[in-house]
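Scroll down for the structure; my scribbles are underneath it.
Only one protein chain is missing from this complex, and each of the others stays in its spot.
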Amino acid sequence: MTSPLQQKIKITGPSVITANRTWDGIVIWRTTAKGWSADLSDAAIVRTADEARALLTESIADDVGAIGAYIAPVDLRDAGAIKPGNLREHIRSAGVTIDLPVPV
Amino acid sequence: MYAYDELDRTIINERVEEFRDQVKRRLSGELTEDEFKMLRLQNGVYLQLHAYMFRVAIPYGTLSSEQLRRLAHVARKYDRGYGHFTTRQNIQFNWIKLAELPDALADLAEVGIHAMQTSGNNTRNVTSDQWAGVAPGEIEDPRIWSELLRQYTTLHPEFSFLPRKFKFAITASDHDRAAIKVHDIGLRLYKNEAGETGFEVLVGGGLGRTPFIGKTIKPFVHGHDLLSYVEAILRVYNQYGRRDNIYKARIKILVHELGIEKFAREVEEEWLQMRDSALAIDDSVIKDIRSRFTYPVYQKLPHMPDELKQAAHDPHFEAWRRNSVAPHKAPGYAIVTLSLKPVGGPPGDATADQMDAIADLADRYSFGEIRVGHEQNLALPHVARRDLPALWKALDRIGVATPNVNLVSDIIACPGLDYCSLANARSIPIAQELTRRFADHDTASLIGRLHINISGCINACGHHHVGHIGILGVEKNGEEFYQITIGGRADENAEVGTLIGPAVPYGDVADVIEDIVEAYLALRARPDELFVDTVKRLGVEPFKERVYATR
Partner (left out) sequence: MPLVKGGKITTDPLVHVADDAELPGEGAILISATRFLGDAEALSWRAGELGVVWPNNRDLDDLVPHLGRLAAVALVFPSFRDGRAYSQARLLRERHGYRGELRATGQVLRDQFVFMLRAGFDAFEVRKEADAEAFAATVKRYSVFYQPTGDGRITALHRRMQLRHSESAGQ
């Protein structure tokens, strides 16, 4: 398996680092305070490949706290609010697009 | 039902304790994720989009009411109150916490259920015909052999790190309900001219990126030799299967690259050196396994009891009976399929409340036994025909009596992009929309048997290649698109479907499927010519024309 850090990093717009929390699996984002948050609006934004690599390196180093960290696109066009940049990330942050069999 | 003994219980308890220790080491940082990943996969724990997903094995699709209640308990206590039945006779929970998994496993172990090898590069849950032991005309109960294989493959010291996952399926009926031709090893039980039980062994079937129909490697392997022959196949695969490319690592690629004749020679050579080893099964072993399967004591009951005659006046009951009730080997009894495909619902999901209610109904009407089929429905395998009207009312109340079994809205679908980290596109909303389009029972009956299978990516968990109509989600420039194939089938005449043309966008899928179905209704030679037979007779062209003429 190639580590994400050995792969070429390319970003096409504002991005964040996302992962899942190890002990319970919930979706989390890397914050500017070198921690994790379950709220996308707390995420640190990166705009260049170098920034992305640095934040990803720091995120991957926390192997105990988080798993599967990767770079995900975000959309800031709505007055700077952080919105998921694609359908997959939308589903990860907002939940499934269907009604759950048992309402939460 | 197979009853665990002390030895079986000991193994699964020891496995739970081992996993508890592994989770503890992972959470303390002693194990890295890279080291832990394969360990958790070997116990059915994936990481999906929102959370961990936990896959529990239901060996050969047989469950007791006590076990089903325990699955409901796990859904309620550790998850979000529901579970998803898969195409491989497993159940998945979508929201489980890693830290709580050891406790969930311990709860399941108390009733003899485990999650061993429901993922990972090892032999997976051994699946079989969901009507095993009750189907009329069956040669013998294939679950005896499934259980032997379950034990043989569980925690195998040589084959727990194969090049890739490895799936077995067994059938003992002429009509294959276990999809054996799309498994790594498919076993068809039959008796030879001397009346001895054995198997036609198929190898190298599979779906995914490169679909193959399994090929016969040996036309008859005596039951006594089953385990040694399987071990020979696994050993050849373990040594020569490709490990350089995950997409070429399944046994189907090895069989394809070597050719079946050469692969068969390699296996034969290996097998001849070990067929008389400790793996040879003598009759006493088979007898011992058989003795721990319990069978109901059926009463002598009439085929057409008064209850059934009276209920026949109710058209709703009759629609359900004709659709969901199948003949049983014992007179006066029936096999009842419970549709987990309600109109507008996600295929294969059941809530904890439904599971509990079904367990109660199994106790009352089916000798406490439930079956799980690869079509993602459940079955009650031993229902007295006189009880059918009462059972129907109870099933209808909990929403599992939709009379759509094997019809166009009985859709197989993977979880897709709503849950799965591998998916490129959503599956469930497509299935839901199709069930709404074809909600009218009379229309669906007029169309007849038609299997729609949906996968959200090329890994083909939704078996799209072998759907009469297959729908495969792909991603194009960030948008969900779907490729449509027709003419596939998963039974004894298994075939991979043919692509009809360019992928269509999310919003068009249901219209396209309606067009294909309308074309079929116009083209079929007779009302009883099935969709898949019309495609076979005419090819894909007329369907393609219909779909793309106006698009």
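A and B label the chains in the order they appear, each numbered from 1.
Here, contacts are C-beta pairs under 8 Å (C-beta built on N, C-alpha and C of every residue); 3 or more make two chains touch, one makes a residue touch a chain.
The shown structure was predicted, so the numbers you read here are calculated from the model rather than taken from an experiment.
Although it is not drawn, the missing chain touches B when the whole complex is taken into account.
The chain that is not drawn here is touched, among residues B:Val285, B:Ala312, B:Leu446 or B:Ala522, by B:Val285.
Of the listed positions B:Phe159, B:Phe212, B:Tyr229 or B:Phe438, the one in contact with the omitted chain in the full complex is B:Phe159.
Although one chain is not shown, part of chain B still touches it, namely residues 5, 7-8, 10-11, 14, 17-18, 22, 30, 35, 38-39, 121, 151-152, 154-162, 235, 238-239, 243, 273-274, 277-279, 284-285, 288.
Definition applied: only the chains that are shown with their structure count from here on.
In whole angstrom, the spacing between the mean C-alpha positions of chain A and chain B is 34.
Residue ranges on chain A touching chain B, taken from their complex, read 1, 20, 22-27, 63-64, 67-68, 86-88, 91-92, 95-98, 100-102, 104.
For chain B in complex with chain A, the touching residues are 26-29, 32-34, 47, 49-52, 80-82, 95-99, 345-346, 349-352, 417-419, 426, 428-429, 432, 478, 480.
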